[in-house]
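A single protein chain has been omitted from the complex, and every remaining protein chain is retained in its original position.
Chain nomenclature is as follows: A, B, C, D, E, F and G, assigned in order of appearance, with residue numbering initiated at 1 for each chain independently.
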Amino acid sequence: MTLNIYLSGEIHTDWRDQITAAAADLDVTFNSPVTDHDASDDCGVAIMGAEDKKFWHDNKGANLNAIRTRHGIQNADIVVVRFGDKYKQWNAAFDAGYAAALGKSLIVMHGPDHQHPLKEVDAAALAVVETPQQVVDILRYVEFGTLP
Amino acid sequence: MTLNIYLSGEIHTDWRDQITAAAADLDVTFNSPVTDHDASDDCGVAIMGAEDKKFWHDNKGANLNAIRTRHGIQNADIVVVRFGDKYKQWNAAFDAGYAAALGKSLIVMHGPDHQHPLKEVDAAALAVVETPQQVVDILRYVEFGTLP
Amino acid sequence: MTLNIYLSGEIHTDWRDQITAAAADLDVTFNSPVTDHDASDDCGVAIMGAEDKKFWHDNKGANLNAIRTRHGIQNADIVVVRFGDKYKQWNAAFDAGYAAALGKSLIVMHGPDHQHPLKEVDAAALAVVETPQQVVDILRYVEFGTLP
Amino acid sequence: MTLNIYLSGEIHTDWRDQITAAAADLDVTFNSPVTDHDASDDCGVAIMGAEDKKFWHDNKGANLNAIRTRHGIQNADIVVVRFGDKYKQWNAAFDAGYAAALGKSLIVMHGPDHQHPLKEVDAAALAVVETPQQVVDILRYVEFGTLP
Amino acid sequence: MTLNIYLSGEIHTDWRDQITAAAADLDVTFNSPVTDHDASDDCGVAIMGAEDKKFWHDNKGANLNAIRTRHGIQNADIVVVRFGDKYKQWNAAFDAGYAAALGKSLIVMHGPDHQHPLKEVDAAALAVVETPQQVVDILRYVEFGTLP
Amino acid sequence: MTLNIYLSGEIHTDWRDQITAAAADLDVTFNSPVTDHDASDDCGVAIMGAEDKKFWHDNKGANLNAIRTRHGIQNADIVVVRFGDKYKQWNAAFDAGYAAALGKSLIVMHGPDHQHPLKEVDAAALAVVETPQQVVDILRYVEFGTLP
Amino acid sequence: MTLNIYLSGEIHTDWRDQITAAAADLDVTFNSPVTDHDASDDCGVAIMGAEDKKFWHDNKGANLNAIRTRHGIQNADIVVVRFGDKYKQWNAAFDAGYAAALGKSLIVMHGPDHQHPLKEVDAAALAVVETPQQVVDILRYVEFGTLP
Partner (left out) sequence: MTLNIYLSGEIHTDWRDQITAAAADLDVTFNSPVTDHDASDDCGVAIMGAEDKKFWHDNKGANLNAIRTRHGIQNADIVVVRFGDKYKQWNAAFDAGYAAALGKSLIVMHGPDHQHPLKEVDAAALAVVETPQQVVDILRYVEFGTLP
């Protein structure tokens, strides 16, 4: 049983690397958005030409990134969405809603501070965790039925 | 042509009332989440019994509210999502992602301050506006082909 | 907002009548399986001819009842499944699984004795209740946003 | 023609092993729920933290198990559901309903005692059998067109 | 509960009239193909111009009739397909396959002589009957739960 | 049988009016894009603010018009697409492809000059005609089974 | 580009072998129903026990065969349906309708005698041919763009 996992959300800490490393023995594939913040912001104008207005600069980039993120979510068995400590992170919540509407198994990761404002997102999830290790524990249990 | 509109997002200002009033001559129906903040937070435990933990208190309420919000989005032709000035509003972004994945026509309303963090949500929309009047102008154009 | 409700499960008590009566002021429609136990068991052979084997007697009836139950579930916004105190009630659990796979909002009603064996069914539900009154409280909240 | 088979239901006898062994020469893959009863019951709290209430203890576990069972059913060509002699087994009937709603080919296995209460489940199946050997006979016929 | 019924198949006897008359007290709507044999054969060329080849004469007509038959099947809750004593009736079997693939409730009506060659069609049906009265008995049972 | 018809394509002649007038006795509803050329071109900037670049001026308008056209196509039973004598009319071909992918019954109307370049569009249609009267003849036949 | 082909219909001549042999150089896979007539008729009772009534004997077999045929059609890119000179062949027409409803590319093969009664089936097809060689010519053209 190969599981395809999409790792959405916060891009400023190494949580994806922690999960990938700890899951090295599992039969899983990981996909994620482009995590290079500058490339992600500027990809649209870098390839398709500059814009005077910030709105269209961002629009071009966001649509280009959508090619990758939608592919990742649509082909995933499990979508993990992490909310970090900073920023609005509305794209993370958007991805969670997108995944939920497609019937994907959703795992949400966040600290206790965000519990109340994330209650709708958490309620749509099959698991709510705080750490990368818990994500890997879940993947290992789903694959092999073994507990930590 | 009757259009079913779902008005998602911010619940602390009267934007829904403004839209509904200004659209009184249109062939539209409006649905929205429960906008009574306290009722929305406490509905789960009020009906199904108290919980010691805030997480389950919120989980019960969020799932109950999901009965209404999913019905509203799934039956909508157009989903309008407003982001206000305050709070995390992750449920608004979640609704936008949910609507986008279902292929609904999405209109996003927010002020210029939120432009950059909402770029992925805006890019998934067919229209991005700032005021309730613009939403009604769009609905009137879609219905009758007339411009303001 | 008209809500279509399908009332599945136990047919030996008057819980459907209680819900219907208490919801008389709501904008809802109710559908349910045929609740005449003998008619439900014998409908197939009564219309399409007798069978020697109990298996085919039951098969004819179950397929005929499926015309009604699938129509009811497929057209429902909310599926309520009640598990009573007696019998195997595998058809109730089957209906719950059928409704869950179609993405219907699921409300499960049962007493505390059945909590553990129904844990998978409960986990697929947006609300788990014990009484008909709680179902009506939920419907009223979903419709009007008012709490009991 | 590779067939993906999901083996749902009773976990206290070795029927899955019997099927897997007897089907060793077929081009099939088998998936199943976690069949370690204790792990299955406790997985949620073991990974995501203890709960005081049995309901939430079970809810966490059931949702975690749903990641695996839904993946198994959604990716299956054929879903085999076995009902044993003991327990309520509502999750087995739930899986059968879930598979039926997705249009999966359903094979139901049970003894003659359960014929009447399983009539709705049986009627949704393409085959109703009593033994693991019959399941393998069906798989071999579907693959190679050969009869026992 | 309004049931939409599509009456497919044989067009040379008055079975549709019999059903419609006997179902006058039910909350049902009936649709059917064009049953004027000559109009059905010639509609394409009558509206869109003559063809030298019989193949294209028929192709134009069949595609035009498909506008009505597909609409009828797609909007039906129940599809009744009758096989008469004469002709190839491949369009009836085609409609049955089309309805089955869409998950429609299928009722097949035919005499005992056709039992063996129709076994695959019958197996896809929820009811197999011989007379229009049996169809109405089924519709009445599905609507009201009453037996003849 | 009410038929919902979407009239796509060329907006510079009165073909829609001809169809609507000639179909006055039929049980049909008609929808169409906004046919005021200037309003259609400028709607985006008129409501959401001016753009320096023609590309974004057009992008805003096209997305706004998409709210109406997608609603029209998605809710149609039959999509009629007319290609006139002038302009590129790529939006007409786009609508035809969109309708074909959704499985809508497609009627294409154009003069003989366009036969070869429209061969792929015609091949996806259930009827290819030259005049508004032929469209109405088809609608009348589909509704009543009567030929002109 | 690997193409999955399902070869449905007549089982009394070697047309499948002709296609398979002539397509040996193509990147295609072929699936088909069980073509051993006796095994196909008796598979149900051979595995699941005898029936007194011919109807249930056939029902058991037809449902078992449906596991294979539905898998074959659902996983096919192209469904080829051949109508031979003899028998009712309603299962072939049923398969054609089933494939059409799923949006599969349909190729129908039959002699000129069957043209008129197969007009609805032919009209749903993307190609109508008379010989196995024509099927292979089509597959080769689809794969490589080369004509015979």
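Criterion: contacts are C-beta pairs under 8 Å (C-beta built on N, C-alpha and C of every residue); 3 or more make two chains touch, one makes a residue touch a chain.
Given the structure is predicted, the values throughout are model-derived calculations rather than measurements.
For the options F:Met1, F:Ala39 or F:Ala66, the residue in contact with the chain missing from this view is F:Ala66. With the whole complex as reference, residues 1, 3, 77-78, 105, 126-129, 134, 137-138, 141-142, 145-148 of subunit G touch the missing chain. Within subunit A, the residues in touch with the undisplayed chain are 31, 34-36, 39-40, 42-44, 46-48, 60, 63-64, 66-68, 70-72. Listed here are the subunit F residues that touch the chain not shown: 54-55, 58-59, 61-63, 65-66, 83, 87-102, 114-124, 128.
FYI, only the chains that are shown with their structure count from here on.
Separating the CA-averaged centres of subunit C and subunit G is a span of 40 Å. With centres defined as mean CA coordinates, subunit C is found 31 Å away from subunit B. Of all residues in subunit B, those touching 2 or more other chains are 63, 66, 128, listed in ascending order.
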